[in-house]
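Presented below is the structure to which this report refers.
Note that this complex is displayed minus one protein chain, with the remaining chains in position.
Entry: chain A
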Amino acid sequence: MTMAQWRPTPLIYTSMLLWTVGYCAVMLLPFCVASLLPEEARGRFSRWVILQYGRVMVYRAVWPFVRVKFEDGAAGETRPGIYVFNHRSASDPFLVATLNIPVIQAVNGWPMRLPFFGFFARRGGYIDTTKLSYEEARDRMGRMLERGVSVAAFPEGTRSGSRRMNQFRSGVFKAARELGAVIYPCCIVGNEELPDRRFRFRCGRIRVRLLPPLAPEEVRSFGNAFLLKNHIRSRIQREIERMEGIASDE
């Protein structure tokens, strides 16, 4: 059996559990104290807790079986904006932590209902797009952006579980146009089986690459959300092919 075939699933889940217990033990007291803070400060603290937990999971708990590399191609742009990722695996929401910025995620319902994670997601101000109208979700995104908090979204809606990229939904792109937000396209490769659809792990490497962003003027230059989302999808697709060596570098 080669390293690529070996499944360290029990080891990874044990490690994740131990790191989670340790992290909760460290954060319990600060989290209780933070519960007394006003809502905005509480939300900010919750987002920080989620971010650090994500980084612990991505860079510590799964190491050395899974190694994660972040590549920043944002060309110095630091404005809060909408980060658009491709979506292959259940590990994607954790990989958002590689951005290392204040961020919430726009999610499609089920993550908010998870017993442990859902609590923190609600506290952190994550947006459940299945419970809100488009206008409500857009306005919440706008308020977060004004506070300097970016929004991460997976416009495929559901994970593909393979190298294929599904069609994008238009919501975040329509919102970006209306809010005048920066869009940061992001590629995740290598995690289509980390974990797989049965939540089993192999050993592997994951790369997260942030591409040069689209400024608000460029975002608005597209005639509608459909044209914008297809443009972003094509850019992500091309970059993924480049990262996976399918297409040659231009």
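FYI, a contact is a pair of C-beta atoms (placed from the backbone, for glycine too) under 8 Å apart; a residue touches a chain by one contact, two chains touch by 3 or more; residues count from 1.
Definition applied: contacts and distances are computed from a predicted model.
Visitor: Given that one chain of this complex has been left out, which of "Nickel import system ATP-binding protein NikD", "Sulfurtransferase TusA family protein", "Acyl carrier protein" or "Chaperone protein TorD" is its protein name according to UniProt?
Guide: Answer from the UniProt record of the missing subunit chain: "Acyl carrier protein".
Visitor: Of the listed residues A:Pro80, A:Pro93, A:Gly124 or A:Gly171, which contacts the missing chain in the full complex?
Guide: Only one listed residue reaches the unshown chain, and that is A:Gly171.
Visitor: Touching the left-out chain: which of A:Thr9, A:Gln52, A:Ser160 or A:Asn230?
Guide: A:Asn230
Visitor: In the complete complex, the non-displayed chain touches which residues of chain A?
Guide: 134, 167-171, 174, 223-227, 229-230
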